[in-house]
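Attaching a single structure in structure tokens format; questions to follow.
With one protein chain removed, the remaining protein chains of the complex are shown where they sit.
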Amino acid sequence: MPTVEMTYLEAIRQGLRRLLQERNEVLLYGEDVGAFGGAFKVTLGLQEEFGKDRVFNTPISESAMIGAAIGMATQGLRPVVELQFVDFGMTAVHQLLNNAGPTHYRTGLSVPLTIRAPCGGGFGGGPFHSEELESLFCLMPGLKVVYPAFPSDARGLIYSAVMDPNPVIYLENKYLYRHVKEVMSDRFDPIPLGLARICRPGRDAVVLTYGAMVHEALRAAERLSAEKHYEIMVVDMRTLKPYDAETVIAAVTATNRVLIVHEGWRTCGFGAELAALVAERAFHLLDAPIRRVAAPDVPVPFAPSLEKAYRPDADKIGEALVELIEY
Amino acid sequence: MPTVEMTYLEAIRQGLRRLLQERNEVLLYGEDVGAFGGAFKVTLGLQEEFGKDRVFNTPISESAMIGAAIGMATQGLRPVVELQFVDFGMTAVHQLLNNAGPTHYRTGLSVPLTIRAPCGGGFGGGPFHSEELESLFCLMPGLKVVYPAFPSDARGLIYSAVMDPNPVIYLENKYLYRHVKEVMSDRFDPIPLGLARICRPGRDAVVLTYGAMVHEALRAAERLSAEKHYEIMVVDMRTLKPYDAETVIAAVTATNRVLIVHEGWRTCGFGAELAALVAERAFHLLDAPIRRVAAPDVPVPFAPSLEKAYRPDADKIGEALVELIEY
Amino acid sequence: MSERKIESVDDGRWKAVLRCMMLSRAIEERLVRLYHQGRIFGGVYTGIGQEAIGAATSLAAGPSDLFAPCIRNMTVHLGRGETSLNVFRQYLGRASGPTRGRDGNVHYGCTANGVYAMISHLGAMLSVVTGAVMARRRQGRDAVGVAYIGDGATSTGDFHEAVNFAAVFDVPVIFLIENNKFAYSTPNAEQFRCKQLVDRAQGYGIEGLCADGNDAVELFLLAQDLMSDIRQKPRPILLECDTMRMRGHGEHDDFSYVPRELLEKYAARDPIAQARSRLAEAGLVAKAAADDIELQVRSEVDQAYQQALEEPVPDPADLMEGVYADR
Partner (left out) sequence: MSERKIESVDDGRWKAVLRCMMLSRAIEERLVRLYHQGRIFGGVYTGIGQEAIGAATSLAAGPSDLFAPCIRNMTVHLGRGETSLNVFRQYLGRASGPTRGRDGNVHYGCTANGVYAMISHLGAMLSVVTGAVMARRRQGRDAVGVAYIGDGATSTGDFHEAVNFAAVFDVPVIFLIENNKFAYSTPNAEQFRCKQLVDRAQGYGIEGLCADGNDAVELFLLAQDLMSDIRQKPRPILLECDTMRMRGHGEHDDFSYVPRELLEKYAARDPIAQARSRLAEAGLVAKAAADDIELQVRSEVDQAYQQALEEPVPDPADLMEGVYADR
């Protein structure tokens, strides 16, 4: 099979393109996603290819955008809504928590909509363009939450997200958009939601993570392998709700030491849920406390000196791993 | 000192009344809080006593209500905003997460506002009038989150919440409004934010909880004491952010077994944060896995048969405690 | 108002309008009694005195049209074919009801009837029905939508976003403001400053009309005109209906804050009494025929209530079922 090298961003676009090709019920809309291609150019070329009827701009109205998607989804369409930044979805939380999420449970209607939301920092976006809000979405009954770290996963998971009969929050990492490339087949199979992936085997500890931090964890793991001969397993959660508890437990069984890493805030972050899972279901397997490396509970700062201190990275992960292993 | 018997609701009202008396900069507003006294009558009589200038109705505009409070707070007032139900605050999450919370960090301005939000179920409120959303607020940098369980705490904590120089989410439990009474002094001292309280001593296990579940936990503890001679410590967190890690660790040190209980959803609920805290800082003290008793991840159901199955209570807590102790 | 005459509609249709209003009144009067007898779990919110609006508009519509009823719109459910039996099942939280006991009172709908189940968050359903109409029209059906909203709910951001969104995309939805003078305890004067809410139409670049919300006959003729007009030339319309909430916000509310004169004024304009006499005068529904309908609906209500009462409540074992859709 022919292969191509693709960025994370291009991979998402390819997934969307295939959905628009194959499925007439797929629509794509949001602020500036039309001819302009969206703030990050993920949808570039799609309006030209599929027409204004399938790919279009909307007014700056996050609540109406998501509300309309609920209406469309319950009538057989599969709307894909782009939030310009995940941060701006906070103006419409009720449409997700109280409308999209509980509709199936309350009424029996299926709500196959997808919200695409660029997340994360590392590029001077400041407090309002860098947030990581996955734990907030994971609280909401009836939603699924996906967060790919690799181009191939991004492509396969967007396909499954859009084809899922439920509302799916599909989180995209802005830092990865152009920083991560992968050589992959130009055809693809959908990747099922709900499955974590062991990106790197290891025996001395496991890092449970997702999004941009998968790459930082892999970097830390390589360094520790070279410098200290520690072998670190890295698990990419990929889907955060419903999450893959079995893979987590298996990883803990194999390593007995757990480090949880995410880019967003520590208190009530998704890492707390993973820690609680492990503490409840794999307590007897642990040789050391469960550690979290996450952002401190401060607004995402703008200045590079501060953002570097704020954002978890391979160095911080490496340090925590050494402490954990040498506990 | 003369004592009175007061409900949880009356205690909140007394706290608000004293604030309005003592502090000219305190204002109280929200939907129907004026002559009507609010949906639950917490503010009944306050407009009559303090005038329309201090206690008033607003249009149904949660975002404008909170935004205006930010403006007032930064100009020296201490606005207290009542959300009719916490659920409806979800239309204005950005005003809390992105505006009230980060303002001090970004600009140096203090934002002494208080959001009062009735929470919780147990009375047939259905999916939109029963939610527990504390973990969502606890994620937000710059906010404090308070959730009293007893009339005396409700009164002392509302005072401290309003006098705090930061935005405080003050969660009130609707079930407790009229179900819980306490005989207490008719004068009171403020209760500082940030301190948990051991409501019941015990040695066999500790229940970490807050809100309505404190009373369910106490009921379970009494039953287990009578039936099985197990002595269960019950810790009421009272403030959820910043939370009292020291009291938690001390409680775990004393009991070695931890059950975390809350009324809201399990996945990414506040209980996950407590579990993560214990798993990180008190791992070596544990004799058994950390357990959580929480609501399952489904929309709060309406029918009594379903809501009873949904909502944690003394029976479910008791069962979990027995399993935990006999682990 | 429409230029067409009452005679242009056949008597069967007029009987249906009358029957719809009478049935709604009979059901709601029964619910009120049951509430005060303590036989209803949760709250009771009625549209007594506002029946004309939902009856006229739902019965003037075509088979593929879509509806987003609000708190006061029992007549929309009935006009679109909901049975009294299902209504009682819903209020009694029966497993056989439209939400299977998972949601309560006004929060139900019926896909086959084109009726959406409202969520409580005021204004949130306006964009949902907008999206649903967009979807149906894309699928080649000539659907129009009607979204009902209270005077108070026009202050929500959601109202604004949805109407603007529909205007931009030329979606044929009637945004029907039911101005019943109060939002819970809050009168129009504390909710908005425009002379009439229809003054908002121009700001969205759409047409606005006022109508007498208690005159079912004129409203029906007007609704027919408007619907056929926007069906051909798709665009939203703002329609403000003058009416009055004749009871409390819910049955727990004694509505002592409502001036008695206002109630008397509108009591003299009761929609059912008015329609009866107008249709009798026009020779379309004789008094005897109307009396017959009245008798029929009363006995239908007795039977429906009795039957619903005997049906089972939800099995707690089903609590977790159907949070996610399978397809």
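Miscellaneous remarks
A, B and C are the chain letters, set down in written order, and residue numbers restart from 1 in every chain.
Assume a contact is a pair of C-beta atoms (placed from the backbone, for glycine too) under 8 Å apart; a residue touches a chain by one contact, two chains touch by 3 or more.
Note that the structure is a prediction, hence the values are computed from the model and not measured.
Here the chain not displayed is in touch, across the complete complex, with A, B, C. If you put the hidden chain back, the residue from A:Gly15, A:Pro79, A:Gly101 or A:Gly125 that touches it is A:Gly125.
Taking the complete complex into account, B:Ile70 is the one of B:Val33, B:Leu46 or B:Ile70 that touches the chain left out. The chain omitted from view is touched by exactly one of A:Gly51, A:Pro192 or A:Pro296, namely A:Pro296. Across the entire complex, the residue among C:Ser58, C:Thr130, C:Asn164 or C:Gln224 in touch with the chain not shown is C:Asn164.
Residues touching the missing chain, restricted to subunit A, are 31-32, 34-36, 39, 57-63, 85, 87-88, 90-91, 123-129, 296-299, 301-306, 308-310 (touch as defined at the top). Remark: the residues of subunit B touching the chain excluded from display are 53, 58-59, 61-77, 79, 91, 94-95, 98-99, 102-112, 141-142, 144, 165-166. Residues of subunit C in contact with the chain left out of this view: 155-161, 164-165, 167-168, 190-195, 197, 199-206.
Note that only the chains that are shown with their structure count from here on.
For subunit B, the chain whose average C-alpha position is most distant is C. Separation between the centroids of subunit B and subunit C, computed from CA atoms only, is 37 Å.
If you average the Cα atoms of subunit A and of subunit B, the two centres end up 31 Å apart.
Measuring from the averaged C-alpha position of subunit A to that of subunit C gives a distance of 41 Å. Taken residue by residue, subunit C touches two or more other chains at 99, 102-103, 107, 119-121, 157-158, 323, whereas all remaining positions touch fewer. Annotation for subunit A: residues touching 2 or more other chains are 63, 91, 94, 98, 102, 105-106, 141-142.
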